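Here is chain A:
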Amino acid sequence: MIRMGTKTSTAFFVACVMSLGTQAASADEVIKLGLSVPLSGAGANWGIGSQWLCEEAAREIKAGGGVKVGGKTYNYQCVAYDNKYNAAEGTKVAQTLLRRDNVKFIGGSLGTAPVRALQSLTEREGVLLFNVAWGASIKGPDYPLTFTQMNTPNEILFPLIKFVKSANPAMQTVALLNPNDATGQDTEKIARKAWESVGVKVLSSDWYERGTTEFQPIATKLAGVKPDAVDLGAAPPSDAGSVFRELKAAGWKGVQVVEVGTGAEGLVATGRGAVDKTYMGAAVTFDGPNVTARQKELNAGVQKATGESMNAVQIGFYDSVMALKAAMEKAQSIEPKAVAKVLPEITFPSVFGTAGFGGQKTYGSPQQILIPVIVTQMNGDKLVEVQRIESEELKQRLGR
Partner candidate 1 sequence: MTGRTDPILRTDKIGRRYGGLVAVADLDMEIRPGEILGLIGPNGAGKSTTFNLISGFVKPSQGRLFMDGVDVTGEAPHRMCRRGMVRTFQHGSLMPSMTVRENILIGAIGALRGKVRSQRAARAEHAAHALGLTHCLDEISGNLPHGLQRLVSIAIAYAAQPRILCLDEPLTGLNQTELANVLDVLRHIRDESGCAILLVEHNMKAVMQICERIIVLHHGQMLASGAPLDIRTNEQVIAAYLGKRHAQ
Partner candidate 2 sequence: MQTLLQLILTGLQIGSVYMLFSLGLTLIFGVMKIVNFAHGQFFTLSAMLVAVLVPWLLMQGLPLSAAFGLAVLGGIAASVVLGMLLYQFAFRFFQRDLAGSFILSVGLVLLFEGAFLHYFGGAVRSVPPIIDGTVSIFGTAVTLQRLILCLVAFGFTFALYWVLTRTRLGKAMRAVAIDHEAAMLQGIPYKRIAFHAFAMATFLGAVAGAIMAPISTVTPTVGADYLVKGFIAVIIGGLGSVPGAIVGSLFIAFIESFGGYYVDPSSANMAIFVLVMLILLLRPKGLMGNG
């Protein structure tokens, strides 16, 4: 009967192999934008929000008459898969997007390991890749089709920390804490440089595992180091909140920084009173005079989808779509290589106003989105924008 089993399963196997081998996606007037994002686990909300923003951008473009290339009109369609934040799943997603859905443009991808997995395929198969991976190694002349769709520590940290220092001249020492993952490691390297550059001494730098729920011990340690400032680098807002709460309980007071902190909710939810006066480098405020109605709409939409307000990571997934439209119409082509060539030249309407791509100096090739760095600070449980640092390169290009 085992032989019987062999035959049946063989037949079954071959059958599905065939059925899948003969799959082909139709490429009509719709251009698919692939997304590789976490849709489950701790990072789920980032992915869900990103997907919604991508779709929203697509809707907006459709309403605006679509993408006009060579007399034809195209529209975007976002296809998002869960990369579970690791390379293996990231590869599955990559293969599925490129091979099953025949995607030619990756509208955005999140998480260093999965992005690398994706990149190893996109560059070979000539697919244009937008990503929010922070490692500087992800960009460069070797990866001509890779573009970063949000500010990375490279852009954020130096201006942010310069500002924090100028606001708190008394500050002499800092203690760092980062999640033990790629994002954390990338951020920590630059953070050290940034703090040293403004003459603040780094007393200690610690790591914790993502998914940790108990922050008392590390808080005790940080408090024990007695730094003037505590910098939680790439810690997610909710973790950061817990740490600050425990720090307060341990009796520590000082300057609180979350360099790539992306939002107030998580911070307040877990930190409550303890997070007052915390500085963040990747969060955005959507109340206040200079906020456009469109920004309010987008923010409301993300809030509806995720229960949290829109953050800088997610915004990148809106901007990339807008950038694509501009680039395609400029190049009058829907060929990834042609589009990639013009991306550094065009400007486009990002959530933060007009933006472009550059970064030749830092990365050796212009693959970094140019949007303002926004320094925000908690005031009670409200997030307030305290400074907006425009990108010099963009200013020049716009001739301001």
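Keep this in mind: a contact is a pair of C-beta atoms (placed from the backbone, for glycine too) under 8 Å apart; a residue touches a chain by one contact, two chains touch by 3 or more; residues count from 1.
How were these candidates chosen? In short, all candidates are chains of the complex that A comes from, given by their letters.
The model shown is predicted, which means the values in this text are computed figures rather than measured ones.
Asker: Check each candidate in turn (1 or 2) and state which touches chain A within the complex.
Answerer: 2
Asker: Hey, which residues of chain A end up touching candidate 2 in the complex?
Answerer: 40-42, 44-45, 48, 180, 206-209, 211-214, 216-218, 220-221, 224, 237-239, 241-242, 249-251, 265-266, 269-270, 272, 306-308
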